[in-house]
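Every protein chain except one is present and positioned as in the full complex.
What follows is subunit A.
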Amino acid sequence: MTTQKAFLECKGVWKVFGPGAEDFATNPGGEASTEEFSAHGLIAGVRDASLSVAKGEIFIIMGLSGSGKSTLVRCMTGLHELTAGHVLIDGIDINNISEKELVKLRRKKISMVFQDFALLPHLTVLGNIAFPLKVQGVPRAEREATARKMIELVGLSGRESYYPDELSGGQQQRVGIARSLTTQPEVWFLDEPFSALDPLIRQEMQSEFLRLQAMLHKTIVFITHDFDEAIRLADRMAVMKDGEIVQMGTPEEFILNPANDYIREFTKHIPKDKVLKVGSIANGSDAPTNDQPLQASASLQSVAEQVIAGDGRHPVIDAAGQVIGSLHRSELGPYLL
């Protein structure tokens, strides 16, 4: 997937809050520490962030509270003026277009889901979900028909005429999600969409989210402070700290090669066998194999029993059936703890 062309790109994005931020960020800013910024009365929300997200990819930005995730996503949606750098969506530099074009871009190409749902209290579920179309002047019958489809999609049928404060948190966020999908956006931003929900509901919503994405193939920037959630949902992910991106890669890369102790601390308790794919630890050598073939895309966990039970070396094959390596139970040890 990473080989595909980038659909959303951040190039050296800076967002510094405070007076005179522009000069400071472009001059000595690159080297300055948090303390030096605050000595100038400035706060560096995002420092020199570069990333690219391919079409149809789930890109997760993970970081603790205050690490600059929301600031970065606000930069990507044009809610913040950038202090320095560029954000490109489908090749359009969103900081170099007119207000009118930006409005058009927002109406057609992007949408966002908020941590606290941000529903309009005076509108019903149907009204809330149809709202983005109303803003565009879509006639009532048409926009309500679209909204009803979205309601069905997120499993809220029968609740059309409810008001937000009559719904549970999980249901409200389903409305938020449906609302963000009515305009059929290409890029879908979700800023800690499940953080306000109870753990059980959160799990359910994560599955729901994956189900939707399997149908819709959006380009997704998903923010979370929960490393487990990131690992579970990500195609690729970035971890931020103090406004900087510390590491970027697939979940497997994080597990196999944590960039530093900060990341290692997060990965420590993650069950590696759940994350790692057979393909990524397969031995590339062409040692003779004598057992059942394994799918490269299967998780270690799903094949562990089979591999441990047998004595032989398994060939590992990719989706096309090509052998790309092999695996023996003696090689599983480090990943099953």
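General remarks:
Simple rule for what comes next: a residue touches a chain if its C-beta (ideal position, glycine included) is under 8 Å from a C-beta of that chain, and two chains touch if they have at least 3 such contacts; residues count from 1.
Assume contacts and distances are computed from a predicted model.
Missing from the rendering is one chain, named in UniProt as "ABC transporter permease subunit" (options: "2-oxoacid:ferredoxin oxidoreductase subunit beta", "ABC transporter permease subunit", "Glycyl radical protein" or "Amidohydrolase"). Checked against the full complex, the candidates A:Gly45, A:Gly85 or A:Pro132 give a single residue touching the omitted chain, namely A:Pro132.
Subunit A residues in contact with the hidden partner, per the touch definition given at the top, are 74, 77, 79, 103-107, 110-112, 114-118, 120-124, 131-132, 134-136, 161-163, 165-166, 189.
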